[in-house]
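One chain of protein is taken out of this complex; the other chains stay put.
For reference, chains read A, B and C in written order, and residue numbers begin at 1 within each chain.
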């Protein structure tokens, strides 16, 4: 990476320190709490799966049964039952689905439960390690076969089997990453649906079975294409840690996961979100999953030129929260987006400045760059041209993960041909100006350098202000994205639990240890 | 203009000297010759117009009548007839169209003929001066209302009345320049059709009446848009000086006119072409008409990466020939084109190098930049993206005249909507990266600088080789565009005439004087 | 009568550009299938100018067709409440004072699980959109914007509570016709409560046309490019009519 902007390293360090100070109190709060979904995620890692006749997932059934003792963690109950019955998890799951109440079973003795716990942790560890190793081996074997930046395409048919067709076609056309968009508002479900699904709106339910189906399909194309195709889903919303757990088990490679998206854009309670988020990220770190943060969302709601600093500020916070959960920089797909009003004179140069700035401030991070969406219109031809400029900036600033813009963004979720046109556009542009990054310098005192310096300054100011207010209060006051979220408002607060003195979660302990997060 | 390439000024000067030495012998030949169309152009300036019942234009009738005394010039006969009959040109023209043979009239006395000649020259001079002044006044009044580069759109319906509709729409959409494409193969007609026409293939006949109709229509839109809309046609092919004369009279603003296009791409005899060309360019210089040279044609036939140097070499030759005809740099729209194979890695950077090089070597010249055509295909979406990259390079290197690329280039002559999409693309891109030229520098030793230096070197080599061979022989041997054109082959040689000792052409004399070309 | 046809570069040449995907492999046979399909739509002539494989079993086509079909422009009735006819904010307020003599109450939301607030905000929020102030800024209106992801039941209860004159619903996500479902449900709920007549029901969203909205039982529908002025004009005129 060549630095081209002459940014002040001192200011960058100051921003990182501010982020650390802002996140500190939040992390302290997080450490003292768990949530229903953190507990369910733990159970899933232990093997809890399946669903009852009404479709209520077994992890939810267990947590409901343990409702009044969640301060101790729900895991104890499950491990104890396994120890006592001698059942394999699958068998126990079925029994629970058919009505067994774990609280009715007399507890197993502590030592047996502890042994069972160790066994479960070991089993999960080896499964996840195998996933990591499989991925690493394939990526090594086929290295240099992926595009740079990675070309990222979404599928969103709502039907996992149609998704597979679309994803396979997309991979054949050249995609490196397939993201299965989730159905509208899965964020708001406090459970993860079970089994393969064929009915979603604007996307497909994230379920473990759907993960498995898509993973298998992509592994097949990968073999054919000799290119490892990454699979992405959303560890976001009310079930973020469970989805992270499922992703770890089913070898997903990326997860949308933002520290504040749920709060700001889905009205999920802030405490709940921060607690869920940390555990999700630990799981992602463990499984070698790249997180994709959601800074783009700020720009679809507010003006991208005016609010550019909110993106950078959020990147610093996401980075800090991610480090705290054990994620290394190379797994931080910090987000940003090409969302300036296309009528702005020199908008391209401002976008270039923003993208280059992110590149220089986060040099090892696989930045995730989002295409124009807000100013896309029914004019698909204009849209294609805007996507061309976006493709240009992305390659020109060496971004890591490139979401392909769709010419029909304003009309419908992508058609198969829309995706083809998107890949074709990106491949042409990125090959045609491949060496631009190395070739071009920005004039001192010019628009690009000046803009980058200004955004950094404004970001510092903003972070200072948040530090002064405290993050919880800053959110409550509407300092982010112009939305006010009361501290005890929003969805899911009832699922937050203060950890008790007897709280036991050997998976969390295992992760803390493995990730070197011990205090 | 900021120089960014570090090109050797010595080499540039050497290339100019080579061009002068190459063109010298040609210009010497030219000065001793005239042609049927030079004579007809002169007659047109004097007022000869109209056509007989078979559509044969009066200038052709006169030159045919003067066939055996053309070494003296055809003008004498016409001026003498006007002096003797006392007719206004219009009246005499009609008589000729109806069968009058000027050679049947006894010649008027020398003094009366000379007076008539002076009168005719004065009349033409004041008409052309009025055109120049009108244009200058409008351009001054509406300055800064045109785009930079000028956006140039073609109309090509074959029907002048449809052309007017299309041109008006194009101007309303934002075009600064309208070029009325000529019908296929008008180049090969040794006369200029008469009157308004509605039947052309791939374009519309260039006739004086068509010029008038389009000029009036564009003046009207100009008034509405408060933007001077330039009108372009082709002073090219077997009638190039006549069309230049018509353009001077009807206030065209640009003319396609290349020193070798007719020879290489239309198989017109080389001597004839050079003779016709010089007189055309003198007329253009007089009328303030910008010439557009045809270097793009080299690249539609040969490979643009390999043969980039032929473009630069041709630009030097066109420049030299243009200076020799009295054209100042600001009227030299030297051509080049974005025609590299889109699959070339870093093709964009090579195009950038070529365009920037042209900009730096020809700093005052309004470079005419042509869009991708050869690699356009039925994939209109890909085509639109290629046009986007072209628009980018054009603005990034501050070109003067920008021919808009059409997404349907490989399919049909432009539909009205194709043109709209082209303008929309260019306006967005050029506004979005408006300051790129001032903003960006190219790394020393990088692709762009290295490529420009290499092309310049290769051009010098090529020019040296041509100088050694002589231009006529070099063309005959196929050194240009891989086509061999025997010196006495090609069309129109029979219309070349060696000037006799009594050769008289007061218009040529007037132009030579006005343009300061006296030896 | 003003019969019009598509125009390429000559009147009535009937030129139309098409692109689509077929679930067949790319190749000469596929191009022929594409051509025949275009002819089935009544085009007299079709040039398949491009084809490309999307995957082993899917292929993409770009074609130009020549149609002889036409429409009578004069007989077309615009299915949109176009800005031309709308009053400005000041005129609307003046109209309310003059014709209604009381504040007009409107309640808006983006319903179902749809989380797109920008559209309804554009119509309702103070700051408005594209230099058109939103309804909250209208002094003679009382505007409540409930935001997104609002269940229809909740919206109706709120409207009842504040005695709303009009209910404004935004629907942006249309995949699998989820918007039709949400919009229909609102009307059914109102009818079940016997309250449909109480409110002026307004639907909006980028893929909502007036025709569709009316079909679904709304009074009006607004698509892309709608502004608060247009909506306000419709509501107050309708209220005046009812008086």
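A few comments on the model shown:
Convention: contacts are C-beta pairs under 8 Å (C-beta built on N, C-alpha and C of every residue); 3 or more make two chains touch, one makes a residue touch a chain.
Keep in mind it's a predicted model, so treat the numbers as computed, not measured.
The absent chain, not drawn in this view, touches the displayed chains A, B, C throughout the complex.
Only one of A:61, A:192 or A:410 touches the chain withheld from this view, namely A:410.
Only one of the listed residues, B:52, B:172, B:441 or B:467, touches the absent chain: B:172.
Listed residues B:212, B:412 or B:427: the one in touch with the omitted chain is B:412.
Of the candidate positions A:380, A:404, A:460 or A:475, contact with the hidden chain is made by A:380.
With the whole complex as reference, residues 156-157, 159, 162, 166, 377-381, 410-416 of chain A touch the missing chain. Seen across the whole complex, the unshown chain contacts chain B at 156, 158, 165, 168-169, 172-173, 184-185, 188, 199-202, 265-267, 300-301, 377-378, 410-413, 415-417, 420.
For chain C, the residues touching the absent chain in the complete assembly are 2, 4-8, 11, 15-24, 27-33, 35-37, 40-43, 47, 58, 67, 69-71, 73, 76-80, 82, 207.
Definition applied: only the chains that are shown with their structure count from here on.
Farthest chain from chain C (centres taken as the mean of C-alpha atoms): B. Mean C-alpha position of chain B lies 51 Å from that of chain C.
Look at where the CA atoms of chain A average out and do the same for chain C: the two points lie 33 Å apart. Chain centres here are Cα means. That of chain A falls 59 Å from that of chain B. Looking at chain A, no residue sits in touch with two or more other chains. Multi-chain contact residues, meaning those touching two or more other chains, occur in chain C at positions 19, 52.
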